[in-house]
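For this depiction, one protein chain was excluded, whereas all remaining protein chains were kept in their positions.
Going by the order they are written in, the chains are A and B; count residues from 1 in each one.
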Amino acid sequence: MTKLFRAFGVPLSTVILMFSSIWILGLIAAPQLIMIEQSLWRMERPEGAAEISVQIDGLYNQLDVMALDRSTAEAGTDATKRAADLAALDAKEAAINAEIAALEESESTPVKVYTLANFGQMGAAHLAIFAKTIAASLAVSAIALVVCYPIAYAVAKLETPRTAAVIMLALVIPYAINELLRIFAWQMILNQNGPANLLLGLVGLDPVPFLESGTGVFVAMVYAYILFMVFPLYNVLETLDGNQVEAARDLGASTWNIHRRVVIPHARPGIAVGCIMTFMLSAGSYAVPYIMTRGTAAPWFTQLIYNRFFEATNWNVGAAYALSLLAVCTVFIFGMMRLLKVSLKDIAK
Amino acid sequence: MTDQSTGKAIEFDRASVRFGQFQAVQPTDLRIEPGEFFSILGPSGCGKTTLLRLLSGFLDPTAGDVRIGGQSMVGIDPSIRPTALIFQNLALFPLMPIWENVAFGLEMRGWSRARRRDRAYELLATVALSDHAEKMPAQLSGGQKQRVAIARALAVEPSVLLLDEPLSALDLKLRQHMRAELKQIQARTGITFVYITHDQGEALTMSDRVAVMNRGRIMQVGSPDDIYDRPANAFVATFVGETNALAGKLASTAEGLALMETPLGGFRAANPKGLRAGDEAILFLRPEKLRLLAPGEATENHIPARVLRRDMEGAWSTLVVEAGGQELKLHLAHDGREAPPSGEIALGFSATEAMILPKGEMSDD
Partner (left out) sequence: MKPAGMGSTLVLRLYMGLFFAYMFLPLGVMVAAGVNSYSPPSITVWQGFTFRWFAEFWADARMWSGLVNSLVIAVAVMALALPMGLSGALLLSQLGRRSAGIAYTVMVSPLLTPGIIIGISTVIFWRNLGATAGLFTAILAQSAFIASYAMLMFMARLQRQDHTLEEAALDLGATRARAFRRITLPFLKPTIVTAAVIAFLQSFENYNTTIFSIGGNHTLVTEIGARMRFGISPMINAIGILFILVTVICAVVWSLLRQRERKREAAA
């Protein structure tokens, strides 16, 4: 901190600290912590609600009894005594009514209780969706890696710089085109009357309900996020010294062994980034399932989260669901970093 | 330049620098006189730049004090010290034209644009760069950039100019030219120059005084003649100039001289440190003080040797010989007439031209 002030002087350092803390504390840390907190409580009927309702019943009984007293008093002959009795009864009745109101209030006002129960709200059905989301996201990552590795390697190491530049441009364009549009293209293709089913019809097959079965979600997801694998891979492979590959070949390594021992070890940070991005985008994707299922197929986990928040409006359970997703992503990130022996520093571009 | 900025004195008072566990500068006492051209010479990594940064203010001493013009500089920001620094890599601002580079210090002092522009042009004229004022630094040659850096530093009229190996990036010709130019500027302005270099030729030719540094410690301070002819210790003797070193033990001493036993035999030489009989010591013998003896010629110190090879150096040649299992070098005036010596020869030197110093760390280059 003193180093900061030494380097930039007091006024500038103050501005830097201000913006940094708005960002780190206000926009990142505090919302996450509040979300965690939100997932850890819910509103419940207060403890001892049963005793309170017995008490309330007792008070209502007293009121009934007082109604009798009142008719007795009204029947009284002494005008002054009658007035006094009635006034006493009025006062007593008012007191009991107030007590009832207070008790009823405390009986029905829920209290905030800290609990892990929000996480337990996930029934078997939701757990299955959670598991399916994770499995499908893993599959998206794996497919993207297998498909993109040859492309990235070819562009980075085999093509002339000119060709490589053109190919990169051709990759940047679909990458930069809005996610929604790329998804929508597949919605059209896989539609009941779309070109995919038209082709199937031409070879004499029955139309397949791609969208309604959930297949469409997976297909569009691979398409939408696959390019997030190409660029990290390309970036690391570009830095690989071509002489290393030639040296390995010169020493008699087969193509497979060159990749296994030289290229892939070098590409580790890129592989980690690519897998983390594709997994995280898939597991956290709301757009793909939203557009590709039209609500007909089983939902994606993100849709469950959305519903907890904006339809069922149970924010506590919603926060718990969101936190579960975040936990899975975090585990995946650290798992990948461990597996590929890369640090967070390597990951940044 | 008409202004006569006067140099200020510099004092290091037990100043030391420590980076974590690493002692980069040992406690140092040193006084540099006003208007002096003072060089600091030493091998790479010995702490020269660190010492300079104590003066420029980018570093405060871990202990001790640094004073300029009698005033303590500890805690004083670089921007208000009376020093200007010429960086090892020059550090010209790449996005500003030359004249703005030169005028930067004046801009920081609140001069109007017109005034500082005029002044920058004046300064550029003194370093013969008027025609390049509107160019960008990347468009200049190495020597030109060098001169811009000098003009930029002089613009703020410092009392002390700090130069960190300013010529190391230049080729030999240009370097010699710039040496003369710097010397001239120093004489004209009277500014105190603290000049860092690991080029001993540079230090010896330009400086009033030189400090030789090793491992964060100043080994000797003195005039170029002192440093070369009267090194204070084994390190200075080996680091400055070429020398032959013969290890051995003192046999006897007499009147500033001593007799020393070495594997090559017993030799008489100067004993400036007053070593006593029985002390371990090293005898230093410059190659130009070693003579080739005519057959049968007698001297006080006599070394039988065998010629290994001869290296042509231009004005002289270096004869590499073997004596008692050790290599020795001597310089031969090169007149191109005599046939170079070969085979078994005899060498000699006079006792006053060799020097016995206590055993100690030597430079390995």
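Basically, a residue touches a chain if its C-beta (ideal position, glycine included) is under 8 Å from a C-beta of that chain, and two chains touch if they have at least 3 such contacts.
Treat the numbers as computed from the prediction; the structure is a model and nothing was measured.
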Check the options A:A98, A:A125 or A:L180 and report the residue that touches the missing chain. A:L180
From A:N61, A:T115 or A:N193, the answer for touching the chain not displayed is A:N193
Can you tell me which of B:G7, B:G105 or B:G216 touches the chain that was removed from the display? B:G105
Contact set of subunit A toward the excluded chain (per top definition): 3-4, 6-9, 11-12, 15-20, 22-24, 26-32, 34-35, 38, 147, 150-151, 154, 157-158, 165, 167-174, 176-189, 191, 193-195, 198, 223, 227, 242, 245-246, 255, 276, 280-281, 283-287, 290-291, 294-295, 302, 305-306, 309, 315, 318-319, 322, 325-326, 329-330, 333, 344-345, 347-349
Contacts of subunit B with the missing chain: which residues? 56-58, 77-80, 83-85, 87-89, 91-95, 104-105, 107-109, 138, 152-153, 155-156
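To be clear about the criterion, only the chains that are shown with their structure count from here on.
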Whole-Å distance, C-alpha centre of subunit A to that of subunit B, is 67
